[in-house]
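Removed from the display is one protein chain of the complex; every other protein chain stays in position.
Just so it is clear, A and B label the chains in written order, and each chain counts residues from 1 on its own.
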Amino acid sequence: MGVDIGALWTKAVVMEGGKVLASGAIRSSMHPAGPVGELVANLLAKAGLPPGSGKIAATGVGRKNMAQAAHLTDIMAFSKGARFLHPATRIVVDLGGQGVRLMELELDGMMSNFITNDKCSTGTGCFLDIMAAALGVEPAYMGTASQAAKEPAVINTSCTVFAESEVVTLVAKKRPVEEIIAGLNGMVAKKVVAMINSVTTKGDIMLAGGVAMNAGVVGAIEHELKRKAILPPEPNMVGAIGAAVSAGGAK
Amino acid sequence: MKDASGGNERQPRFMNKEIAEGAAAHRDRIREAAAEQVQKHLAAMKTQSRPKAMEYFEEMADPFGKRAEELKKFKEEGGKVVGSLCYFAPAEIPAAFGAVPVRFCSGIYEAVHPANDLLGDAGLCPLVKSTLGLKMSGASPILELCDLVIVPTPCDAKLKLGEILQDMVDVHLMNMPAVKTTEAGRESWIGEIKALVRKLEGKFGQKLRPQMLKRSIQTYQRAQAAWRRFSQLRKNGSIWGRDALLVAQLTFYDDIGRWTHNVEKLCDELEGRQPVAPEAARVLLGGSPIIWPNWKVPLLIEESGGIIIADELCSGSRTMYDPVVVEEWTMEGMLVALAERYIMPCTCPSFSPNLEREQNMLGRIREFGAEGVVFHVLRGCHLNSLDATKADRVLRRQRIPMLKVESEYDEGDLEQVRTRVEAFIEMIKARRESPG
Partner (left out) sequence: MTQIFGLVLGNGMLVGLPLFGTSNILRHIYFPNASTKFFIYAPTYATLYKVQDTIFSGWNSGYIDLLLPLLIFAALMIPLGRVWCAWLCPLGLPQDLLTRLRRRLGIRHIEIAPHHSDFIHSLKYLGLFVIVFYTFALGAPMFDLKGMWNALPVPYEQFDPNRAMYIYGQIAIGLAPPSTYVPTMSVLITILYLGTCFAARRFWCHICPQGAMMSLFNRTAFVRLRKDPAKCTHCRICYRVCPMEILKVYEEREGTDVSSAKCVHCYNCVDNCPEDGCLSVEFLGKKIVQSKYRCQCEERGVRT
């Protein structure tokens, strides 16, 4: 079993015999031990396994709250998860709640390098939530809206705070919300692709993390990259899967 | 505005009355914060396996404490204190005159604030800002005791610091050649060393005799030998890097003879000792200087499952590594030997070309069996930032993992840096299983 205790969401998976049997997510809280224990028990039940079976590993910022689990950093967990889901992956991009991270994998699966943007929030889940609030829409809408956009609005800045004021200006100018969202997606895509281009490794790119569930962002990234990226069925579970793999779920 | 030596009345160029007063107001807070920072880090460094001989170094670790008292008394009895900022100012020369050389680079976070007010350039090297802030606020008793301050100019930040300090104290600038491989560059540096001797002769009203310089050089040669011995004993991880780096740091302001003696004692204790953390990831720490008590990065590394088995910091191993080898004990022979020792093998990125750094790094990795490199860069330090890029290329070719850590003089980014350091150390340990 693997648990990924992120800043916004806590994800968990149960794996056996190299397959994901059950997965689920709850909002993160200050004292995760209780809710996480419940979540894991529910998942085990769903998977048809006896409660308390198997080894558990925890990752994410809150992992140290789970004293009884083995710990690994999310960077490691995402590498293992990506490798498990798509063995040919060379670059994994974790579009998480609070940070965008890029991991380079070698041909043998070893992680050779990682880049974290711990100084800037552009492209994170937080960033998109803030923008959704500024636009007065549901966060979920951010994912589907841009399909309807005829022409993406251009956002000049790459900084979250200044972007917010640009967005407010665009709203005042009566630009359609869809186009603004498309513009924001473009902004995120530029940042992510810049990170990808800054590394020498070339090959299959996997997009993971909560924000990778946003079709608009994924589309914008692929458009900027000029090629398709690998998108796992449950991108936000990649960390938890990696944790489960490291706990011995699968090789 | 009079300078500390009570000398020339010089028109201040940067400082003015308001800023001076504002800075002085910071003094007590800086002192408190410094004491706190020192205590916090010392507490974090305490481990069960710590050698007893480290007690001496712990005692001397307070830059405002015991040593400051000693120097105050020394000055009252007519002694002279010569401050310097940077490895390049040879300690042997002021010591030859009987003065106490003190390297006063600052690692105190709080001290950047008065400098931020004055400079209007927040992007400047935090080490320089902190040092400037210390002088402006008068918070450091040792700094206030300096009769003269030697400021070599390896980088922009230090160059400007030297200029600003002239408003507050007698400064002797030493012109660093950026290119040391040419005859002209080397000759110019020898000229600077000789100019320093003349300046001190003028300041102290005393001629430098070969015997005086010889004794001074020999004192430091013994210190260099002690450090080499200590370095060798670090190889099997018998002492934490955070402790070893503190030992190196104390050459900055401790009495060098006493330091040598205590290092020898520490070495005796380390002989045949078991590694303190056999499973820890063996890390080489490099990059911008890490000045006590700015122990943020070393502690992070060692708290995350790593051990700093070696380093290439100018504030660490590089201070005492190269020996001065004199063939001709004439004045000329000694001064040339000194001059060459300070720049030729030096790995500072202020030189171009700088093959020495690459070679030294790879050599240390091989010799100490390091599994990865953490390259620490102070924000605003372009020289080290670019060297980090170069190191990354070189290390990649050798398949040695490297982590670049950018840092400021505050603890705000502690958790982000911790995550990255933890991931890096995990990565190193994972590689052990499959030597790919």
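We take it that a contact is a pair of C-beta atoms (placed from the backbone, for glycine too) under 8 Å apart; a residue touches a chain by one contact, two chains touch by 3 or more.
If you're wondering where the values come from, they're calculated on a predicted model, not measured in any experiment.
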item	value
For the chain not depicted, the shown chains it touches	B
Contact residue for the chain not shown (choose from B:Asn116, B:Ser188 or B:Gln218)	B:Gln218
Hidden-chain contact residue, picked from the options B:Asn16, B:Thr182 or B:Gln359	B:Gln359
Given B:Lys72, B:Arg228 or B:His261, the one touching the chain that is not displayed	B:Arg228
Residues from chain B at the interface with the omitted partner, ascending	183, 210, 218, 221-222, 224-225, 228, 322-323, 325-333, 336-337, 340-341, 344-345, 355-356, 359-360, 362-363, 366
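Simple rule for what comes next: only the chains that are shown with their structure count from here on.
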item	value
Distance from chain B to chain A - Cα centre to Cα centre, in angstrom	42
Interfacial residue positions of chain B with respect to chain A in the complex	401, 413, 416-417, 419-420, 422-424, 426-427, 430-431, 434, 436
Residues of chain A that touch chain B when the two form their complex	61, 72-76, 106, 108, 110-114, 116, 118-119
